[in-house]
Structure formats: C-alpha cells, structure tokens
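Working notes, beginning with the structure itself.
All protein chains but one are shown in place.
The first chain written gets the first letter, and so on, giving A, B and C; residue counts start at 1 in each chain.
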Amino acid sequence: MDKGDKLPLEDYKRYGRQMILEGFGLSGQLKLQKASVVVVGAGGLGCPALQYLAAAGVGRLGIIDHDVVETSNLQRQILHNEQTVGMHKTESAAQAVRKINSRIKVDVITEPLSSLNATRVLQDYDIILDCTDNTPTRYLLSDTAVALGKPLVSGAAQRFHGQLCVYNLGPDGLCLRCLFPRPPTQTGTCEETGILGAVTGVIGNLQALEAIKIITGLHEKEPSMLIFSALGSPPFRSIKLGSKKPTCPACGKEGKKIGEIHEFDYVQFCGGPAPDWETQGLTDS
Amino acid sequence: MDKGDKLPLEDYKRYGRQMILEGFGLSGQLKLQKASVVVVGAGGLGCPALQYLAAAGVGRLGIIDHDVVETSNLQRQILHNEQTVGMHKTESAAQAVRKINSRIKVDVITEPLSSLNATRVLQDYDIILDCTDNTPTRYLLSDTAVALGKPLVSGAAQRFHGQLCVYNLGPDGLCLRCLFPRPPTQTGTCEETGILGAVTGVIGNLQALEAIKIITGLHEKEPSMLIFSALGSPPFRSIKLGSKKPTCPACGKEGKKIGEIHEFDYVQFCGGPAPDWETQGLTDS
Amino acid sequence: MSTPPTLTINVEFGGGLELLFANQRKYQLSIPVLIPPDTTATPPSGSAPPPILSKPADITFLIRYLKENHLKERPELFVEGETVRPGILVLVNDTDWELEGEGDYALKEGDEIVFISTLHGG
Partner (left out) sequence: MSTPPTLTINVEFGGGLELLFANQRKYQLSIPVLIPPDTTATPPSGSAPPPILSKPADITFLIRYLKENHLKERPELFVEGETVRPGILVLVNDTDWELEGEGDYALKEGDEIVFISTLHGG
C-alpha cells in the first residue's frame, strides 16, 4: 500500500487545512496515509475515534467488535443509526467510515477478541485504540500491546466521567499493569451504568487526537492521564504518571517482575467468552 | 410541539442509558425533548455539536449556515461527505442529523446571519451555539443573545487550540463584551489558518454537552472559560471569569455603560455581507 | 489539656467513588499531625489518655480514617486490607502516589489527595 512520498493533488485540497499546521506538513500527511490504526470496540468511544481518524486520512483502519447495533446505543454511538439497528457494529461503522472517506482501507473484524486471537488480529496495526467497555479486555489489550511493542491509546467513559491514557508509548511508557498489577476483583454484577453520549464523544475524539499526534510525531510522550468529569469544575484534570515499572508483571524487567498474569484476568464473568485455560504466554515474546 | 409529561415507551429504550444518570431521569429527557437549540455554523464545531444534540434527543434543532460543502471541509466537518460536496452545509448537515434521529424537528436556515435578521432567526430557540468562524458574527451573536436573554454556548478552534465559554447564562452571566468591549482591530487579512479536525471535534462536542447540561439543569453556572491546546501539557486549562460587568456596553447597567456597540462590529472586511448602517438597537430591547 | 496539632488536607473523590461517600465529592479534613505507630483511625479525643504519638500521619492512615469516618457503603469497593482496592488511582497534588511513596507518604498541610476509580465503560 506504500504510495511513496507523493500525495495526489486532490489530497492537498482535502487535507490542506491540517497540512499547513506547523510541525505537520506534507510529511505528516504521508505518515497518516501510511499508518494503520485498529479500533477495538465500535461503541461510544470507537465511533467518534473512527470518525476523526478517517477524516484526517489515516490510511488503514481496523474495526473490531462482535456486537450488533441496538436502539439503546443510538444516544451515543453516532456512526450507527436507526437503519443499521440489528446490523453488526463493525459493518455499520465501516459503512459510515467509508462514506466519510472512500479512499482509506477499512478492515472489518467481527469476532470476539480473546487471548487466542489477540496477537494475530492486532499485530498488523501501528497503534491500538482501546474503546472497549470491560476490564478483562482492557487487560488483554494492554498485555498484547506490550508483547507486540505497540502504543495503546486507552479511553474509558462512565456516567459523567471519562479517562484517557496512552500506554506503552516509547521505551519508557508504562502499561496498565504498571498502574494496576491485577484487575479489580469483579463484584459479580455487570449491570449497565448510565452514560452521557457527549462524554464518550469527548474521550473518543481525544483518542483519535492522541493517535494522530503519535503518528505525526507531535506527541510529547510524557506519561499522564487525563480525567474528565462533565459536571466538575474544572472539568479536566491531568495527572502525572511515572514511567514503566521494573516490577510490572507485564512490561517489567525479567527477574524483577512481581505478580503474575493469569488467563482469567481476560475473562468476563458476566457473559464474556468461556475461559481458555491454556495460557498464551503473552507476557514476553 | 408539547407532548406533555409522557415519553413513548420506545424512547425509554433509546435514551435509557442517559435517563438512569443521577440528576437526569425522565424529567431530564422530557426537558431535552421540549428544548430547542440553534447551531450557528455547520462546520468544524457545528457538526459534532449537532450530532450529539440530535443523539441525546433535543426536540428541535436549528442549523444556520450559508456556505456550501467543499472538499477542504471534509478533514473535520464530519457530517458532510464526498457525496454532499457542493450542497448547502445546512442541507447536508440536516440530512445527517435526520439519519441519526428521525424523530426530532430540524430547521434549515440557509441565509447569512446579519444584524437585520439575527433577532428574528434566533428568538425561537432556547439556547444559541456559536460555532462560527469569524469575530464579527461572534459579536453579533453575543449582543443578540443579551438582547434576547438567551444563553450562548461559544466555541472556537484554530490550529491546535480550542476555547469554550458560556455567555449570558443566568442573571449574572457575563457576555463577550464584558470580556472584550470592542472587537480586535482587524488586521486586513482573512487567510485561512490551519486546523486539526479532532480539535474542532473536542470543542464542538463540549458545546453540545454544555447545552445539554443547561437544558437539564445540571449546569453549575460558574463563569469560566476552558482553554484547550492539543499539544499542551496539561492540554486543558480552566479559567475563572468574573460576573457580568455593569460597565459592559451590551449587558451592563443603564447609565453605567462604557463604550458603544457599532454596526461595523458585525461586518467582516473580507467577504462578509455589506454593512447596513442603520443601527438595529440590539443592545437593549 | 492541649489538643494535639492537626493539619488540614483536602480530599476529593472521582470516577464514581463519591457515590460511596454520601455523593460528596470534596472533603476538607483536619487530621492529627502525628499518630501512634499502631494507631486506630479514631481521632485522639480529649478525655482518653493521650496515645504515644510518634509517626507522621500518612496516606495509609488517611485511607483507614476515611473508611471509619466517611465511607457510607460497600467498603469492599474502596479498601482492600490496608490500602485501596485495585483499580483506584491515588493522587498526591495531581501526581500518582507511586511517585510519592504510596501509603507511606507523610501528609502535609494543604495537601490535595484525590481518589479516582478507574472506569471500564466505553
């Protein structure tokens, strides 16, 4: 898919408003064109993220989801609509993404992500966006991103709150397990919490922005987490995080690691895929 | 259009995820259903704002713009697409909005906003969103919002930067002229500056969120401005602002006002409408 | 009898944790400067014999203090043993507590300690 270092004249017109930005230029646009991003979850976070990645001209987008569109999704999952209710979210989102930008490649991956397929499915992409809605998949994505050496742009949203963090970026970038070596003990319930659509929009949008910054070399790579609270004053708070921890069970130094990665970290106890107890050895490859 | 205090069963399903939020509930959804919001500018800010207002179920949306969709818009104006290039932005956006939510009323206003029609066009709506791209229209909107006593949710974006401020909210809410009594002297050029799509997305999204908070009564009404810089660390900064100024030429106290509102404040010297020198007296009505 | 010296700190809850604390997001607390090495979280009262105060109040103390004085429901969603449960981020003046010594961080006048539950939804 490499088109060399030339951009069609049409693309100058289309992407000109971002190409004239300082530090962006033709080289930035070419980097976007050659880049691939996989968006895991085509829901409240994935929809706005896909939208702005496609509009900016990221050359290849992967969309992973195995759910179908439901009416209750429409208050926030803005790539889906009344006509696509019942369709797979991947197909519905891909249709919308192709409409925004017919010139990019869109991969549709309609299978549940598990420790069995994560490496295979994610390895083709430069950057992984965590737009999922559950903790086990978040750990699976973090561990896989570490194993594959790829940055993971992680977003989360619930009620009036949102969070954004880039994991495993650069040689010092921490991972999810550096912060929380083991997943929270599951409380047994998986009832749906409330969520305001615009909150997922803000976070998903910022995920696209982080990915674009990483691709174009504009990311400053300081480890931090952004915390958003729609009713808060101030609404945004940035938290300084440390670097990668030598003791991290996922990305730490061999011999210094504390704790283990368990296969059941990846299993949702309320409707997720059945556990496969054969460990995948994702920790180091 | 008042449907009373009942919500169709279908809407419980559709909006349930936001209705279960604390402080929202059925009454919040009914308030949204009865509310009307006018979005001035269907560009980089207006598109994401319209999207999330429509998805949340705001009963009536007005879209004001007199431009047509161009290819150079597509990197950020995510309601328009390759097929709607050449179409009026209002029509293109309305088409997308109706697809997101067929059950809301959408008004298409394809005329340039000026001091001659602003009051008439804006008076029917509860909240005004400033999604415009020029200073004269920003002053026209602020002065008209003051005259009509309506909150103005103002967004702006340029290069890697964005700003968000709610003007004229509640009895003490300041207006644009409280901050800047007169418009910046125009430097004569109107060349287009660079803009990253995701930056307009974040701000437009937040404008929808502010409108939803105001409508549902969740807004805390503390005067502040949010400053966003995509490459900054931290990226967001909240600024405390004062209340309404008695000396403000627009919203100040009669007898204490300093300075005047000029008709030429509303005129773009680079391609805007021809000035109408007959003053409209928007300052107090 | 003299009151032991106290320090004032600001505590904030986010990400939903405030729901466990009477839905109040911000607390201003007066806590003792020094605590006994094996202190309970009960603040020293004037009538009891004064305990031996030998250790500065740290975040481990604060967690216990919050649990015993302000936590209203489902303690298992806030604490686990002597620390917070996995998935809760603790910030000392907007910095991850990891960088500040975690539970052993000695509280200082005016510190802002934030507990944020990480979110999983999307």
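Basically, a residue touches a chain if its C-beta (ideal position, glycine included) is under 8 Å from a C-beta of that chain, and two chains touch if they have at least 3 such contacts.
All figures in this text were calculated on a predicted structure; none of them were measured in a lab.
Here is the thing to keep in mind: the chain we left out touches B in the whole complex. Across the entire complex, the residue among B:G43, B:G173 or B:P249 in touch with the chain not shown is B:G43.
When you scan B:C131, B:A198 or B:C251 for touch with the missing chain, the hit is B:C131.
The missing chain, though absent from the display, is touched by one residue of B:G86, B:G170 or B:G242; that residue is B:G242.
Touching the chain that is not shown, out of B:T84, B:T200 or B:T216: B:T200 (per the contact rule at the top). Counting over the whole complex, chain B has residues 41, 43-46, 130-135, 138, 155-159, 161-163, 179-185, 187, 193, 195, 200, 225, 227, 229, 232, 237-242, 245 touching the chain that is not drawn.
The rule is short, and it goes like this: only the chains that are shown with their structure count from here on.
One finds 30 Å separating the Cα centroids of chain A and chain B.
Centre-to-centre spacing of chain B and chain C amounts to 42 Å, using the average Cα coordinate of each chain.
Shown for chain A are the residues that touch two or more other chains, namely 159, 193, 195, 237-238. Shown for chain C are the residues that touch two or more other chains, of which there are none.
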